[in-house]
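The complex appears here without one of its protein chains, the remainder shown in place.
Read from first to last, the chains carry the letters A and B; within each, the first residue is number 1.
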Amino acid sequence: MALSTEETGRLVALLGAQADRVTSRWTEIVTSSLRGRLSQAELRRQVQDLHSAIITTGEQGDFDLSADNAAELRAALSELSRGRARQGFSATETSISVFALKDVLAELVQESDGKGALHDYVAFAKLVDEMGLFTFDSFVRTRESLIADQAEQLLELSTPVVKLWEGVVAVPLVGTLDSARAQVVMERLLQTLVDTSSPYAIIDITGVPAVDTQVAQHILKTVVAARLMGADCIISGIRPQIAQTIVALGIEFGDIATKASLADALRHVLRLTGVETARRQPRRDA
Amino acid sequence: MERVPILKIGDILLVSIQLDMSDQTAVQLQEDLAERIVATGCHGVIIDITALDIVDSFVGRMLSTIASISRVLDAETVVAGMRPAVAITLVELGLSLNGIRTALNVERGMELIAAARADELDHQLDDDPDVETATP
């Protein structure tokens, strides 16, 4: 969808002739729609950027949003929607910054009242629609990448692997273990075993709300993989109701050591590695 | 065809696999190792696979066979340095390498062999049958 050379010329003339008035009116409409959530000065700057990008595009050739001469305009629109998406504005609030131009154009065309005014307005309005849709698209893209980033961060946050003792690492699992998370946890744990040269890992499931066959599968696979690498895993933090589910579902943990608490698991590992104090101390206290 | 070198360090044979082995190379390694165990009288074999970026069922089977052969020849085999991605893949593939001892790295592997050796000597003294290590 492109404007003809004549239409482009008239658009540039229309917007260029009264540049100040156009941007002021445009800013006014946008400001009222956003109800003061962005400062007038900031909005005016954005509107001026768009305005000058439109003029530049028109001066360099026929107006076509997908053509080379519109690169600057596309960049300006993308930047606008990226900014709005990051600041938490809705899609409507974002695209209205572009659609406001239609109102301005309507007023200008009406004033000029020349021959073919209606024809011009329809052509210009189509162009503004196209710009609006472009804005909308890049708004959605930005939001999607924001969501993906956040999901990744959440994944990172929720799966720490900590070193408990020389040669002992622990991974406290918190929250629901879906397949993607289980995979991340598994890889992170195994990599930490290599990096720290730790032959023991404790998988603590105190914070896991429910254990079903799938979660159990993931844990079992991790344990088997760790064994292949030369490390042993202990599962701790099995709450009573989880123990019941495990038995009810017929999940076999085989010869994998399971302990009620992280402390028990650590004590078990320390005993295996021959650390004496860990074994005697609690008995004397008891 | 390339051959995997076998190094003798003290009482241990060290095989560090550094190349993407063809099946033939793997079979050759199996034969070479058996000969070297007998020739040197070593009681420990460490196969370092730190550099291997995959272990498929053929190599997995070779590792199992080497472990069995060396056991017959009174030598302990430890596979050391398997990468996490390789371990995860082997689990998915369904290969559990039963009967093979594993260690995180060559150093740990040497400790494991020394410990196993000490255990065995103890066994010969007091004949306690159960103390095999936790890592199968």
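Descriptive notes on the structure:
Going forward, a contact is a pair of C-beta atoms (placed from the backbone, for glycine too) under 8 Å apart; a residue touches a chain by one contact, two chains touch by 3 or more.
Just so we're on the same page, contacts and distances are computed from a predicted model.
This figure omits one chain of the complex; the name its UniProt record holds, of "UxaA family hydrolase", "ATP-binding protein", "Universal stress protein UspA" or "Cytochrome c1", is "ATP-binding protein". Only one of B:31, B:74 or B:92 touches the chain withheld from this view, namely B:92.
The chain omitted from view is touched by exactly one of A:28, A:72, A:187 or A:264, namely A:187.
Touching the chain that is not shown, out of B:7, B:38 or B:54: B:54 (per the contact rule at the top).
Annotation for subunit B: contacts to the undisplayed chain at residues 20-25, 53-58, 60-61, 83-86, 88-89, 92-95.
Everything below uses one rule, namely that only the chains that are shown with their structure count from here on.
Mean C-alpha positions place subunit A and subunit B at a centre distance of 45 Å.
Partner subunit B is touched in their complex by these residues of subunit A: 186-187, 190-191, 193-194, 197-199, 221, 224-232, 255, 272. Residues of subunit B that touch subunit A in their complex: 78-80, 82-88, 90-92, 96-97, 101-105, 107-109, 112, 134-136.
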